[in-house]
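A selection of the complex's chains, in situ.
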Amino acid sequence: MRSTILESDIQKVVSLARDGKRLDNRQLDEMREIKIETGMSENAEGSTIVTLGNTKVIAGLKIEIGTPYPDNQDEGSISIGAENLPLAHPDYESGRPDDDEVEVARVVDRAIRESKAIDFKSLCIIKGEKVWVGYLDFYALNGDGNMFDAGSIAALVTFNNAKMPKLDAENRIIMHEYDGKLKLSRKPLLTTFVKVGGKILLDPTYLEEKAAEARFSVGTTEDGFISAMQKGVGGSFNKEEVSYMIDLAFKNSDKIRKQILKI
Amino acid sequence: MKQETMIDYKKDKKRIDGRKMDESRPLKIEVGVIPNANGSAYLEWGQNKVYAAVYGPREALPKHSADPLKTVIKVEYRMTSFSVPQRKRPGPNRRDQEISKVLGEALTKAVFVEQFPNTEIGVYVEVIDSNAGSRVACLTAASCALADAGIPMRDLVSAIGVGKAFGELVVDLDKAEEDAPDAVDIPIGILPNSEEIVLLQLDGLLTDKEWEIVSKLGINACKKVYEVQKEALKRKFDLSEAMEKKDSKNVSKENISKENIDKKNVEKKEVKSVKKKVKK
């Protein structure tokens, strides 16, 4: 295991935060600049690169035919994976998904799944036999913190632009042909905070994450719902801090949603 | 197992199993159940049944996992293959991996981790039967096991699931409620004396207004869990004192295991803050 972060750098971030400041001069509640590109992978049913400050993530979606789960015979499904590619940071390693990768994938998944944005019944082809399964995987291309929000934006944009594969008369996929778009009834987005030096910081960098006492992510929808929450790291939040973060998350995600979906 | 019936808690004024909206399922805790462990607990919570064991502080293995500033709390949350309706395959899945992570993070705040640099505390929780809420059951059991091990703690961790089902905000959802069409599941864990939140997750659709209400339900429910935890620890310590030197523990452990002796010395030097709190 490599670790390129120095304790002295962490201390610097903590003492800045105590004074309400950040290394990159952002406000505590300020998100880094976001850039979006889409469609780079022609083999994917949807693909997106999200740049969030120095964090860069690519997401792509493959939609395939699968078998329904025994207890949901008329429903398709989605599956979300995350990889911190060793390409993206000197601390990242290849191999089986580690705890961080599993957590971020599952939280991004929950924000979307639990919002009911995707109607799994609409992904049924033949009840009990054939359903659509959407595999969305996102990968760090440059890691500088907050894979949660970068992954969440990348996933949302990708699903929002996804093309549905076309079927022939025998319900087999016709390669490279498409049949309309995937429908998204909600546009959930995560907003992630860390607590550093007792202060709440929105959209942490990698170094801020390493300096964090605690981390908190909230998934919010455009129609006023929380769809996911996840507290992480060894510290704590009090009730007021959680309420503050939820409130801020709604405002922040509304702003980002407008930008990324051009609503 | 989707609930397709037209259940409406608002109209019925009570839940499927007859509970009130803010009523938990019966909770029983017993500490000191695993002789080999430095601390342990067995917990029954409705149908949920879990064991927790604590080993350490001990040498961190592999060596590169050691932290020169503090002890590392390593939690392994596992389910036996037969603890769920469909057999669980051997080996941890992604859910186990995530739960292990958040439980470890939730316990960290409760322990004075700086007191044991370069060591690890192994916390093992095993679900032997389940019906919604196994992670909060395990967290609750694990913090009792840590206290039972005499590990210096600022507080216990008390946890419960709250959320929404069939139109109502409820405490301690069971499986039928987790399968409700409008189900929201919120595992929450706190340090009960300071009300600091150390575990918090949410699945489902909830408004911020509902959160304000349900979070209060959660904190209150955690405090009731805390009472059961304290009672369990008290029972053990009262019992221990009564038995004093007549300890019936495993001979190999008491008489001859060097590691345990070392550990006990370490323990004695430390302030057992939680034990004190509990005894008050």
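To keep things simple, chains are lettered A and B as they appear, and every chain counts its residues starting from 1.
As a convention for this text, a contact is a pair of C-beta atoms (placed from the backbone, for glycine too) under 8 Å apart; a residue touches a chain by one contact, two chains touch by 3 or more.
Keep in mind that what you see is a predicted model, and the values were worked out from it rather than measured.
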Total copies per chain kind in the whole complex, with one of each drawn here: A x3, B x3
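Simple rule for what comes next: only the chains that are shown with their structure count from here on.
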Distance between the centres, which are taken as Cα means, of chain B and chain A, whole angstrom: 29
Residues of chain A that touch chain B when the two form their complex: 1, 71-72, 97, 99, 102-103, 105-106, 110, 114-116, 216, 221, 224-239, 242-243, 246-247, 250
Sites on chain B touched by chain A in the complex: 1-2, 64, 94-95, 97-98, 100-102, 105-106, 108-109, 113, 186, 191, 194-208, 211-212, 215, 219
